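Reviewing the structure listed below.
Each chain you see keeps its place in the complex, though not every chain is here.
By letter and in written order, the chains are A, B, C and D; residue numbering begins at 1 in each of them.
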């Protein structure tokens, strides 16, 4: 039972990317940061009451599923696309979508191309080890175009190639493209083409067969979304817990009833998670949003109330 | 014809050599003597060297030490784009050196290496120092504990057990009896109600990184591969066909596949070969694999040295009544190991360089960290500075070691005891 | 087959070889060897190169195995049992042509190694024994040096001392002087002479005919893997009965006198 | 050995004899070892089977025949995303062999020159060679690979630099070769006459045979008269005549790379990943080869050189006729093991996106299918068979070059 193991260990072991701007990287003090990293911290806060009680395991595309299935990590929070075969054959459970992404193309404005349909004959830098290669191959094939793939293992290396014009376009999830563009010397000289050629719902994974643990991870993420809906932030969550009269806030924060107990958690589990990383919106804008160096719009990841897809089932 | 005859009556005293034409004039004369082609080659070689130094210097001399991000560097450098941005090294050098090792515990790796380096030097001396090489092993026992930490009780029990076994052995007990004593002491000490938490704060392998990781993997590999390699070498030269077959197969298998595939095995497959549910530190798994890898190469070095020990030595030992193991331990191995020290040092250098491959399976060694740092949006797009820094560090260490091994080789060649 | 003189009482017999045969692969290296050596007897073995002298000596302490016949040393029959082999080896000391000293150990350590590890004698005691024998062969002052620092003659004397430290009852010598410069040969022969005078049972392969004349009780002449002649030295040198022996002696002695020895 | 087996049976076998009797000791020990080894092996295999079953992935190589679905940029055998994983693996394998062969060839030539330069009496040259060797062999090859890759990407012009009126880069050799940071584009050859390619190949083989024959004739003349007639002019004539004829007849069409759209089109594309990998492997290995060559030459006794000099041989002749043929015997075995390690190091290709066996079979295929065990086993099997083949060749060679001695 994973929850027991985590409690006993006193730490959550969380698999993350070895380095992907906005999602997972280390700062100058050696502290992990990023969107995927924050998910881990939220789960750690919910289960252990301490958002710092996480051990991060950097994983490559190749090693991530083995690490999960062998029990080396408790959660895999590493921009992993939810697909049918992964959910079934690889014996992993996706517990929800934290980020709706799609594969796009980054290109120099100077090239003068407006649509991905004009990319015939282009050299394309791809970050390997993901679904990207398959999407790309299908896209070009179905449009009757040819291309020259340059598969690169690490995003940093791929960007280097793109910047030196070793390839004409860089394809990856649009979030990664935006992250890359933001770090360029002159971001305005590059654009992301309008076509998004795939659906890339990213989210944390757990092993098959531990339903309670899957529920904990899934509902922790949902709690963060709900918190944004309910206007709870890392600053006001304590105050709201004491003062709020909204019934759903009470249920979520454990002041009204004990939802946590149903899942083996403490009553204040959601409160701890929100206090640790903030609500979904805070997390987004801190790591990826327009105020961050990455500068992404919410887009599909806006709350459903704002025309996005982020939607939390009711807490009751 | 009458032979001319001559007899010297007084001897000629030695005179000092005529002043060899030195300085520029001498050089020029020498060049003239050698002809224009050689002169051209010399000039070209000097030109290439100067050009390399000039290129490197003009790139690296840039006033960017204080920059906090690549964009700041770009501002500082303005239009001299082809210059280094050193801010990243100022900000991250410690991380590149020790990875994520807790900063407040830094004294531990420093102390550990302060012990290990003299220990290694002691072990690898040409002549066995008085009292044997055994004291050189002490740091290897202490250093891992310093690095990984954890409760001190099992370590103490192990030390006690070792002491007891040694005492028993000195008092004439057979090897197996000493082993029993060791086990018993360990069990007894373990059963004592010592507080389990006393000891250094534990640090997991995952927190190792950067050079610390490379050095730890490299050192562990070489230290553990030494006994394993010796065993394999003995196996390969054994008279038992089965043992020979197994050792040869193992050695050739390991030497036949790239280290990368072994590392894949460590990262993705090792758990599959072990009982269900086993699961241990990836760093430990990598160390195991690199150890096996190094052992195969050490085995080949030692095998060469074993065959360099004359057959007469074993015969001499046999005629004195020494048994097989006594002969190996007292006569053959001491001589073989002494011969193989330079080879072992070379193996160590290449294993140490090969530790960079762990970045391919996602460990944050200096190269893995380079990637990670480049994911920080402040430093995206930086490459040369980090690679250069890492290259210089590797060069310094490996060059020092290779010089040492060459020196050793010279010592061994002139050492006619 | 060959007429061999045998002592009557077995307890007086140090080495008894009967009908021993040895093959290297298909090469018949020793053929029907019969030899009995009494306790205290000194035997010199000679013969042309490749005649099997070394092989015979090495069979006695099981450095080589034999395929038929028996070897009995000091009442212990050499069998394939390791314990028997060990017992015999600790009775028998051996000196090689190339000394085979252990170059990584000092002279003293060379001499104490086997007593300590095989006989399990306390180290101090072993040291006393070693000092005694090193003194006897006259190289005590070299005890702290390494073999590589000694002359050939000194090395060979150390090798003898090393064997003696195991207190063997029988010593085997395989051409102990043939790798030495002429000046050093004498040192070693003197040492061996002294041993002989103290009554040590000795089997010595050598071409030093002067030594043979002086100390040997019997000279054994081998050729083509067989014992050709076996006789007291005077008889052997003055009136060799076998043609081959005569031929051999003619060569060896002729050459030696021609070289002015 | 300490104890040799006495083959004569002296007494009946009893239980303690199993360990103490030289007749049985070896067999007993081996039996014990066999049991131990089999136990460990069995344990490992049973673990594997249990684990694989638990993961729901029984060992099966069926995935090799599924559609691969990804593209490989450099494929010397026909390959498309529609091909099977097996074909992808084969494509990768061919790529591995290509880069390994290229690397070995360059490393040898470079290493030979640097090794000789290191022994040169010309101090600056020897110094330069020493710097080269020390710098290259003391820095990990992966780092060299990354550095060279970065160098190629950043220092060479992108195709767009060739575009427009104000282009900053130009093609070489009257617009036929383009050196870009995506690789080098060189003209390719095709033929209008059917079978033209074969014709050309035949002509080249024929010309080669002729020059060989010419050399033999020259040898004979040298034996007969002492003067060797100049061979290379007539040889050149034959080459020009034969190849020229074949070219004219087969109607060659040289496809010169042209900047079209995003990229140069036409011609042969040597990708920068290939070039980086090739350069890194050969530069790194050359440092080791140089050391091998140096020590091989140093191992030739000084007296040999003196004897050659006293016979009046020039330094060049001495090197060619006396020193190198003797050094060769010492050089070849370690050289072969350098070739092997170069081949193994080529597995670092994934770091620069060169699609070798590690990139296809043990990379994308492994990723797409999740068949770690099978993919890694296959990959190891391939590398092992290469080493085994080379070792066999090496042993054969070693047996051949031993000098005849008494």
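Just so we're on the same page, a residue touches a chain if its C-beta (ideal position, glycine included) is under 8 Å from a C-beta of that chain, and two chains touch if they have at least 3 such contacts.
Remember, predicted model here, so these are calculated numbers, not experimental data.
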Inset, instruction - Express the subunit copy numbers of the entire complex in terms of the labels on the chains shown. - result: A x1, B x1, C x2, D x1
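What we mean here is this: only the chains that are shown with their structure count from here on.
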Legend entry - Dominant chain pairing [most C-beta pairs in contact]: B-D
Inset, instruction - Averaging only over C-alpha atoms, locate the centres of chain A and chain C and give their separation in whole Å. - result: 85
Inset, instruction - Measure off the straight-line distance from the CA centroid of chain B to the CA centroid of chain D, and report it in whole Å. - result: 27
Inset, instruction - Could you check chain B for residues that touch two or more other chains and list them? - result: 264, 268-269, 271-272, 317-318, 322-323, 360, 383
Inset, instruction - Mind pulling the residue numbers of chain D that touch at least two other chains? - result: 3, 146, 150, 350-351, 372
Legend entry - Residues of chain D that touch chain A when the two form their complex: 55-56, 69-73, 81, 146, 150, 153-154, 158-160, 181-182, 260-263, 265, 271-273, 350-353, 355, 359, 363-364, 366-368, 370, 372
Legend entry - Complex contact set, residues of chain D against chain C: 3-11, 17, 20-23, 25
Legend entry - chain B to chain A touching residues, read off their complex: 70-71, 74, 91-92, 95, 99-100, 103, 204, 206, 264, 267-269, 271-272, 277, 279, 282, 360-364, 368, 370-378, 380-381, 383
